[in-house]
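Every protein chain but one is kept in place in this view of the complex.
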Amino acid sequence: MSERPPRADPAVPPQLTPAGGPAADLAVEPGEAPPLDTAPTPPGTAPNLLDSLPPGPIPPAAAFSAAQAEPCLAVRDLAVSFRTRGGTVKALEQVGFTVGRGEIVALVGESGSGKSVTAYALMGILDAAGEVTAGTAQFGGTDLLHAPERTLRGIRGRDISMIFQNPRTALNPIRPVGKQIADVLIRHGGAGRREAPAAAIEMLRRVRITDPERRARAYPYEMSGGMCQRVMIAIALACRPKLLIADEPTTGIDVTTQAVIMDLLTGLARESGVSALVITHDLALASEYCDRVVVMHAGHVVEDAPVRDLFAHPRHPYTARLLAATPTGHASLADLASIPGSLPDLRRPDLPACRYIGRCDRALDSCQVSLQRREIAPSHLVACNNPL
Amino acid sequence: MGAMILRRLAVAVFSLIGVVVITFALTRVLPGDTAAYFAGPAASREAIEQLRHSLGLDKPAAEQFADYVAALARGDLGNSLTTGQPVLSDLLSRLPASAELTLLGLLVSLAIAIPFGILAAVKPGSFVDHACRLVTTAGVSLPVFFTGLLLVYVFYFILGWAPAPLGRLDVFLSAPPTVTGFFLIDSALAGDWETFRGALSQLVLPVLTLAIFALAPIARMTRAAMLAVLTSDFVRTARASGLTPWSVLITYAFRNALLPVVTTLGMVFSFLLGANVLVEKVFAWPGIGSYAIEALIASDFAPVQGFVLAMAVMYVLLNLLIDVLQGLIDPRARTAT
Partner (left out) sequence: MSASTAPAPAPASPPGSTLLGHARYVVAENPVTGLAFGMAILLVVAALFGQWIAPYDPLASDTAAALQGPSAAHWFGTDQLGRDILSRVLVATSLDLRIAVFSVALVFALGGLAGLAAGYFGGWVDMVVGRLADVIMAFPLFVLAMGIVAALGNTVTNIVIATAIINFPLYARIARAETRQRAEAGFVEAARLCGHGNLSILLTQLLPNIMPIMVVQMSLTMGYAILNAAGLSFIGLGVRPPTPEWGIMVAEGASFIVSGEWWIALFPGLALMFAVFCFNLLGDGLRDVIDPRKRT
């Protein structure tokens, strides 16, 4: 990110008081731009950028230039397997991608392709049957896949936070939403116990919930899905994370409010230089809001390219089919299902090297035994022996 | 909240009406001679006829029901042939003994079962989990009177740790001045620690018996509810927010798991009030259960009827309390219809 958009809301009250610092030190006058800082900084000292909201999403290219230099997150060779009654499911294999600083990356694939499992593995919240069997995930000097649980607990919610699908069930049904935001603030030192309620209301205001004082006392069942997702976003951004993972953030929300939620989410992220990994099955959404797209199929990353490249020149047969399913580029879950064949049984011990082989009309004999992963064009990666 | 309580009160009133109708039906709409039942086995024919008239059993059923309700409204449950006292005063004087036993049994079993169930759910497949499964399956198979006898044999006869199973207080001690009727509380209020210790030592085995009995359903439900809640979306959110394990477990998971557990308490009370009768017999406990058993053996029906009615009324009130508790825990229950 190279420039700051103008402040959208000059009437925003003084900022949260980080633990240990008096409020006056950090209060920002309306119109005064705090220094932009994308380097990793200890929590509580980073200037709060969330209060200056852009009027709308920034063009995707704006944040892209800094991406390659020093990535926010670098995942290499991630493998995850699940123990089940029917055998071991090799859910992820050799998954790798990076998320640059301030970059918004889409992780796209059909159900069962391993998108969410990737996110859970990175967060360290896989359920008991799942196990990370290989790989590294470098995040600000920490390998998320091998860090002790204690360290991860300090990172989760503070440096990396996550938003889930179906926001109405993702919030504690018997706790007022304001308290749920306050819980996270208190846990990570974003606010003291006494300041937390006011800080939570402030966060609700930032995600543009009207009448935040009253809403803070409301329970999730008293709110709409879109409203609950705003609360989720408030929880996720409360501690000013460096990376935001959004797992199908518009699933379970009214169609009419989906765009509003995405505008808010990406707007806030771009505004404050937060990197984001948006998991979705919706290519249209990916093209509209993201800088780069990582396509997954059956636990493999099959293609990884900037949005324009991917849409203009898809190189993997699977990606091409996805795009061809809708000439306008507006592919959705229903279209994904129209691709012939289905995902292979990931419990088979003799899985082919390329897991798309059963559905591919360009398959070679070599696809059974080996799979070539290469950079076919600048920052355009593809995993295919016979790319388009 | 107020509207919810009113609604629950209406349900409770409906239940009470049903209870009164059933207890009436139990005595009057039976095959056989009700007057003979009430008079007892030793009564002469004239005495039975006289009783039939004085009880109004020669009137139409509707009129009898009206009389019955009117008597209930006056607190008249009839007289006990065995004690010669009004049933109501008999029941009231014995109620504290039963209540002290049952409530302590419930408290002890909650104190054991809830942490047990939580631990089992947090570490599925662990030793605690297997122990919990074993205890809950074996626990529901244990006849409560049999558990009581086993405890008496081990802790009284073999080890000599517990006093003889003969009531609330050793014969050498006198009951504390009545304030609440609960010996533990009354003796503590009076500062009589010898009586307190005596009452406590008499309570240990019967309370333990009831606690073991109630343990299984509570632990089972706690475990199941915690397992369900721990895999829920909002606990995942709490974990993904980096909240401490304690906060995730208690503030997020357990408070939600408490809802089905509190609901189960209704069923537990139903079992507990029944088990209480059996435990009172095993430990010669002078509560309303023993009173009812004595009356049953003597075919003295008015006390039995009064006992059934009193237990049902208490159970309805306990369920009302559970409903209110649920409203306190769950904001949705406050507004739900």
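Of note:
Letters A and B mark the chains in the order given here, with residues in each chain numbered from 1 onward.
Definition applied: a residue touches a chain if its C-beta (ideal position, glycine included) is under 8 Å from a C-beta of that chain, and two chains touch if they have at least 3 such contacts.
From a predicted model like this one, the values you see are computed outputs, not experimental measurements.
Contact with the undisplayed chain is limited, among B:A10, B:A70, B:L107 or B:V140, to B:V140.
Contact with the chain that does not appear here is found for just one residue of B:S54, B:Q85, B:S174 or B:T231, B:T231. In the full complex, chain B contacts the hidden chain through residues 14-16, 18-19, 21-23, 26-27, 30-32, 37, 137-138, 140-146, 149-150, 152-153, 156-157, 164-165, 231, 236, 269-275, 277-278, 281-282, 292-293, 296-297, 301, 304-305, 307-308, 311-312, 315-316, 319.
Please note the rule applied: only the chains that are shown with their structure count from here on.
Contact residues of chain A toward chain B in the complex are 123, 125, 127-128, 152-158, 161-162, 164, 166, 169-175, 183-184, 187-188, 219, 221, 232, 235. In the complex of the two chains, the chain B residues touching chain A come out as 124, 231-234, 236-245, 247, 251-252, 255-256, 259, 329-332.
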